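The block underneath contains the structure these notes are about, expressed in structure tokens.
Heads up, one of the protein chains got dropped from this complex, but the rest are sitting where they should.
Note that the chains take the letters A and B in the order they are written out, and that residue 1 is the start of every chain.
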Amino acid sequence: MNVKLCLLLIFLPWAAVAQGFSGLGSQADGFAVPAPNPQFDFPADHAAHPDYRIEWWYLTANLQDAAGQAYGLQWTLFRTALAPGDEVGWGSPQVWFAHAAVTTPHRHFATERFARGGIGQAGVQAAPFRAWIDEWSLAGPNFDHLTVQAQGPDFAYDMQLTAQGPLVFHGQQGFSVKSAQGQASYYYSQPFFDIAGQLVLPDGPVQVTGQAWLDREWSSQPLADSQTGWDWFSLAFDSGDKMMGFQLRDTRGGTFSSATWITADGTTTPFVDGAFVADPLDSHTVAGRDVPVRWRVQLPAKGVDVTVQALNPDAWMDLSIPYWEGPVLVDGSHTGQGYLEMTGYD
Amino acid sequence: MMGMCLRALMSHWRRNGAQVLALVAGLAMATALWCGVQAINAEARASYDAAAGVLGEGQFDQLVPRDGDRIALADYVALRRAGWQVSPMVDHREGSVRIIGIDPLTAPPGLGGVLALSGPGQGVTARARAGVFVHPRTRDSLQVQLPVTADPAVPPGIAIGDIQAVQRLAGDDHLSRLIVLPTQPLRQGELQKVAPTLLLLKARQTADIAQLTDSFHLNLTAFGLLSFVVGLFIVHSTIGLAFEQRRSMVRTLRSLGVPLATVLGAMAAEMAAFALVGGGLGVALGYLIAAALLPDVAATLDGLYGAQVSGALQIRPQWWASGLALAVGGTAVAMAGHMIQTARMPLLASARPRAWVMASARQAQVRVGLGLALMAAAGLLAARGQGLMAGFALLGCMLVGGALLFPILAGWGVAWASARSKSAMAAWFWADTRQQLPGLSLALMALLLAVSANVGVATMVSSFRVTFVDFLDQRLAADLYVQVDTAQQSAALDQYLQTRGAEVLPLARTEASLAGQRVEVWGIRVGQTYRDNWVFLDATDRAWDTVQAGQGVILNEQLARRQNLWVGSTLRLTGLPTLPVLAVVGDYGNPNGQVIVGEGLFHSAFPNTPALQFGARTATPSALAADLIRDLGIDENAMVDQAALKGLSLDIFERTFLVTGALNVLTLGVAGFAMLMSLLTLADLRLPQLAPVWAMGQTRRCLGGLELGRALVLAVAVFLCALPLGLGLAWVLLSVVNVAAFGWKLPMFLFWDEYARLALYTVLAAALAALWPVRRLMSLPPATLVKVFSNER
Partner (left out) sequence: MVLDIRSVRKTFQDPSGPVDVLRDVSLSLTAGEAVALTGESGSGKSTLMHIAAGLDQADAGQVFVQGTDLTTLPERALADVRRTQIALVFQQFNLIPSLDVAANIRFQAALAGRTDPDYQAHLVSALGLGGQLHKYPENLSGGQQQRVAIARALAAKPALLLADEPTGNLDEATAQAVMDEMLALVAQTDAAFLMVTHSPAMAQRLGRQVHLRSGVVSGS
């Protein structure tokens, strides 16, 4: 291990386990802990919560160009804190990192950024809303009208987002339980963004439009020690309904699942553990790991029994924390599209 | 059948233990020499690479301030927000330790990228975050109020910590420089607009510590080449012996119906086994050599260049692989000729054992032709060649060419002596010597190479030393040197020394950057001492007066060569007025460029940099030192008298070549060993020649004495040929290789007492090599000699 890595591990304690997000500490260590029946305060809650250990602004989008070609897009800003609170300067315990990706049926571009808190290199402010790291940003006059941009050595994008519906809250009014032991996070989404803009790819710029989904989540101890990874689905059905569902896998092969059914007008129905079922059908070898890229996803309470298939099975995020994230196509009882994130496949 | 064949072939070794010893030991020693050199080289290089990696020098483009040494945090953030992938660094120094602050989140992967020695960072704590990481050896020399974590992955002499910790240590919240990451995004703001106060420095091909240390490696590499050649000769001669002695066995095997291919295959397998065993032993031995020498190498590099080498030796694949490759490759090369000979050997040729070593006249012709061709190539390279590779090629051509021509020259010499011999015994002695020459030629060539290398390296080292001592006299002209810490002390000391009537030589120094390279600026008080002692390579008239008047600068040779600034050029350096170059002064062994200006000019240009080092001319340095301690309270450790300082410098310098010297002696030892083996072989074959002389009334003692005498005569002949060859080698090292590596040419001096000593060593090596065979001859039972007559085998 080299010294840089050694220092890096201090900043990113969970990276030591090299297991993606699943290594998150289960102890709160002085951090604030999510409590049931949250009272959100907007726009302030769109900004960072430095007293919590980890937090993210997670945008995914299913896009199409004029020829009908499908694309996926991801923009994620993560915040993790070594200690609760913040201060100005290099001494800030806040660490920021971000991932950006564009997926085409045959290629996958991904890149990442890192920043220390306290020096202005990265941060999130509520009004006007602005989340940034380096030259990447997700910003706008308010949370309903945003622009997003990011770039890497071989791709870039500039997009406009317009919300067509309300925020939706997962779990119990935004209190999302993550394990039988009670680990939980605050979790809400804006799943109703229309998105349009330009992708810059090696073959040239492409004008695209589509649907985007923004997740906001923060917590201090979201996973139990025995949980090894998760499979997260955000699906938009052609019927206008949407569904968010995830399952957390544990070391003994069991799962803990949760789901939210979202109607076209933003009405939500939460489902507790067991209602949402996702079974892998086919796996694909990418970056030396076997990753399930075709799933049978069921939510019997809503008559959902669909096959979820990756647009590009090679949508591997080969970054400091490697995981799989990419656009999916939905077929079966419902048709549509969406995004799939899978962590902890080693 | 292969197994049977192999068993028969191998049975030869069981009956000839000395040959096994010779082959394995020869291979092992040659490999060991090579490995030792490689190990030291690889180890030192790895340490440099680590250092260079940590410093981010040579590897990455960097942004540095156009003026001063501070970059504002705002500039860093602005660059990041404009799409520039840069990572901040803070440089700080505590005593002898360079402390580097990095931001591990943005630092490029290669930075601090030394080999992983510890497991995943389970033990990494917030305490470590607040502290610094150092090499275990540097730990004691670092006195800081921070947690210190020892980690062998950090190069010695350097401490690495989080930027926040190092800033706190430095008491400063600025950044020193920004590393530009190799991978940048598609779009980014123009540097001029985002951070106009910063200057982009392109990655340098040569980091400054590499500049001089490379010359040291070069020395060793040249030596590795020599040991390789010597080793190859030894392997060649031992294998030749083994093949020749088994000619009749090969014939018997074939007449018994073993196909030629099987015989050759068995021989190849057998030799491969020997090569691996000998090479493996050699690698182990090389490791021991390197381990024994490495502390010196480390000390050498540390002392000379401020570049520390980890004392711990790691078994690196580069050198053990290259050692084994040498053993196997050398064996293959040595074997190839004999394999071809064996393949071509007619089944029905006389089965009488032929003296293997009695090389055919045609072989000798080929050898002379090749030798002459190599010498011609050497001449051509000397006249036309340019650069390091040409220098090495010249070296190789000269050495191998000289070695190949040696037997012919020695043959002439013996013929000449033979023609002048008066007594019958003398005539027989010379005739016998002449007959033995072909048999000994390979061993003699190896000895010649070893001695030439010794002469060459001794000449180079000593020439270097003479130049260096002159240089020390020039640079350490004062009798007492005093170091102070503050401007206040500086003024007080200056005044005190002047009242003592001593000539005072204050030295103020600072650093500046010229074309991206670090340059030292020295402010000196021009006085008689400088005028008397400094030797300029080139200077205008009244250069010192003009420097004193602040109207010109003196540059050292390194800076002059690097920037091509010579007398008549003008120097533009930030912080100084544009001034003409008045003189260039030789400054051997210093990798940094230097600009020397008058005291007055220095203080007006750098008002906050007082002279902290003082030299004083006094007849009684120790008395003056005692007075300074008493009257000014100056610490005793802050004073060095000139003789001691010079001694220290010389001591450090001497160590550079200690390693070379040690390897030199080893080479000579290996060559002596080769000679021993050849003599032992010849001893058996020579019985039929000696027996008649014995029968005619010479004692065995007398015959032994003559044998010994012959070894000595041949050693002297070797030395006489090696001397000019070695001087040629020195010339190449000093005038070709050194210029290519160091950037300056060293004057060559001759050191006859050294050569006399080497002559003695050569004769000694030969005598030692001859001793055993001679003793064997003297104690030979007469019956064995009689047998020569009774059994004409």
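FYI, a residue touches a chain if its C-beta (ideal position, glycine included) is under 8 Å from a C-beta of that chain, and two chains touch if they have at least 3 such contacts.
All values derive from a computational prediction rather than experimental measurement.
Considering the complete complex, the chain that is not shown touches B.
Which of B:Asn16, B:Gln435, B:Gln483 or B:Asn592 touches the hidden chain is settled by the complete complex: it is B:Asn16.
Looking at B:Leu347, B:Ala383, B:Met696 or B:Ala783, the residue that reaches the missing chain in the full complex is B:Leu347. Touching the chain that is not shown, out of B:Thr183, B:Ser255 or B:Gln341: B:Ser255 (per the contact rule at the top).
Screening B:Ala8, B:Ala378 or B:Leu395 for touch with the missing chain picks out B:Ala8.
Of the residues in chain B, those that touch the hidden partner chain are 1, 4, 8, 11-16, 248-249, 251-261, 347-348, 351.
Rule of thumb we're sticking to: only the chains that are shown with their structure count from here on.
Per-chain CA centroids place chain A at a distance of 57 Å from chain B. Put simply, chain B touches chain A in their complex at residues 73, 76-77, 80-83, 85, 102-107, 109, 111-122, 124-126, 128-129, 133, 151, 153-154, 160, 162-164, 167, 173, 183-188. Residues 1-11, 16, 82, 89-91, 95, 97, 111, 114-116, 119-121, 132, 134-135, 151-156, 200 of chain A are the ones that touch chain B when the two sit in their complex.
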